[in-house]
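With one protein chain withheld, the remaining protein chains of the complex are depicted in position.
Order of writing sets the chain letters: A, B and C. Residues in each chain are counted from 1.
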Amino acid sequence: MRVTILTTGGTIEKTYNERDGSLRNYHTILLKMLATLRLPDLEVTYDQVVLKDSLEMTKDDRVRILQATQQALACSDAVMILHGTDTLVQTGELLHRELRDLFVPVILTGAMRPYEFRDTDALQNVIEALLAARLVSPGVYAVMHNRVLRFPGVRKDAERLTFTKL
Amino acid sequence: MRVTILTTGGTIEKTYNERDGSLRNYHTILLKMLATLRLPDLEVTYDQVVLKDSLEMTKDDRVRILQATQQALACSDAVMILHGTDTLVQTGELLHRELRDLFVPVILTGAMRPYEFRDTDALQNVIEALLAARLVSPGVYAVMHNRVLRFPGVRKDAERLTFTKL
Amino acid sequence: MRVTILTTGGTIEKTYNERDGSLRNYHTILLKMLATLRLPDLEVTYDQVVLKDSLEMTKDDRVRILQATQQALACSDAVMILHGTDTLVQTGELLHRELRDLFVPVILTGAMRPYEFRDTDALQNVIEALLAARLVSPGVYAVMHNRVLRFPGVRKDAERLTFTKL
Partner (left out) sequence: MRVTILTTGGTIEKTYNERDGSLRNYHTILLKMLATLRLPDLEVTYDQVVLKDSLEMTKDDRVRILQATQQALACSDAVMILHGTDTLVQTGELLHRELRDLFVPVILTGAMRPYEFRDTDALQNVIEALLAARLVSPGVYAVMHNRVLRFPGVRKDAERLTFTKL
């Protein structure tokens, strides 16, 4: 099983800067996360496509994610995208509209609390996304908090701090 | 979504006794594990059916697991079983033989390293089992290390410390 | 042994707000930290005196810390103060100037990385401060990163992200 993971920054990848006390997207934390998992039968390729808070993502950034996904589709059994939760839905809807005739799943995930925190949901969500990558039919999905939500119609539930379907 | 989780002991549930330095099945660690996960749309019922090293499981213990599973099937969208890895395959094959006409999945999981250890695979496996519970078709499965293996024909790969299909 | 711990906020106590992604002083994390330690022979009293980034501390805040310390001295074998590192030195110098005729130690500590992060130095520093509280002679100290620095003359080494003596 070959998975391509595209990283884009977002809350899940924010790290702490001890010099100025800021919490920002300084670098990807993907490899650190993967190193804690047991994935004996998974071939992972990854690419850092964007590195910013998803509230600051431009239309160009989203086009870049779309293009990177299209490229990855050619040589992957699934594509997974680490994304900020604030605009994950916008990117997901774009991918859903533009990626016609998908024959593998495209799975977006992220976290409500950065990976670097003790009580993060990052690992849970990445573990779930990597398992869903094996099980769901072709399509675009948000996977988080033990839920698998297929686009279109996914939305962030800001009250309950998770994602749901309309 | 309603999941019934049956606990049976095994490596995943072994805990350390500071008085004598032993590592044994003293009590279930299920609730401690679940407390670290975000499961906003999952209704969990649980039952401690057995509490021992799976190498010490008798035929009676396995029958008890079978009966508890049959009971749970009536009122659950999935049944998950925490089990020792040494004889997980035997219990899985028994469930596969005896549970005919399943209309929900039955998922066995466990860990190579107890939950109480820093580098445990317990959380990964439980997260995966709880997601697979939503996605796979009716049947009996072992879910662990990013793999979903359907009975019959599952075996423990003692060399690579994981499970595979024959 | 009776220790009074005064909390004032600072980096060590910053926590993450999942609603707006901010990292701020929302509440003290002292009890959460202490719950992870084994202190069979220590009687801890605590008081939240201030709750803010130490860069925002006013002269009034520092007077409040001084007064709380004076009160605590009467009934404690040591006073420990959780403090932001940016102005820990200013508070330490004030306490050193104002607290004459000390007969127990007053120990300031904090962290370069908040307690809520995986790679925090908070626990190390609190453990060290609580042990120094038993061992050092009366005086005002900064304790952090395996160093015990007596006021006056302590300074933050912004380059190496720790404290030293002039």
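To be clear about the criterion, a contact is a pair of C-beta atoms (placed from the backbone, for glycine too) under 8 Å apart; a residue touches a chain by one contact, two chains touch by 3 or more.
Please read all numbers here as calculations on a predicted model, not as lab measurements.
**Student:** Which displayed chains make contact with the chain that has been left out?
**Tutor:** For the complete complex, the undisplayed chain touches B, C.
**Student:** Can you list, in ascending order, the chain B residues touching the missing chain?
**Tutor:** These residues touch the chain not displayed: 11, 14, 16, 18-19, 21, 23, 53, 112-114, 116-119, 158, 161.
**Student:** Touching the absent chain: which residues on chain C qualify?
**Tutor:** Within chain C, the residues that touch the unshown chain are 36-42, 112, 119, 121, 123-124, 127-128, 130-132, 134-136, 143, 145-148, 160, 162.
In the analysis below, only the chains that are shown with their structure count from here on.
**Student:** Looking at which chains touch which, would you call it a line, ring, star, complete or other?
**Tutor:** line
**Student:** Chain C and chain A are one sequence twice: same or different residues at the contact, by the over-half rule?
**Tutor:** Since more than half of the residue numbers are used by both chains, the interface counts as same.
**Student:** What is the size of the turn, to the nearest 5°, that moves the C-alpha atoms of chain B onto the matching ones in chain C?
**Tutor:** 180
**Student:** Based on the averaged CA atom positions, which chain is farthest from chain C?
**Tutor:** B
**Student:** Find me the chain with the mean Cα position closest to the mean of all the protein Cα atoms on display.
**Tutor:** Central by C-alpha mean position: chain A.
**Student:** What is the distance, in whole Å, between the centres of chain A and chain B, each centre taken as the mean of its C-alpha atoms?
**Tutor:** Taking the average C-alpha coordinate of chain A and of chain B, the gap between them is 28 Å.
**Student:** Which integer distance in Å separates the CA centroid of chain B from that of chain C?
**Tutor:** Here chain B and chain C have centroids separated by 45 Å.
**Student:** Cα centroid separation between chain A and chain C, in whole Å?
**Tutor:** Going by mean C-alpha positions, chain A sits 39 Å from chain C.
**Student:** Quick one: which residues in chain C touch 2 or more of the other chains?
**Tutor:** Nothing qualifies.
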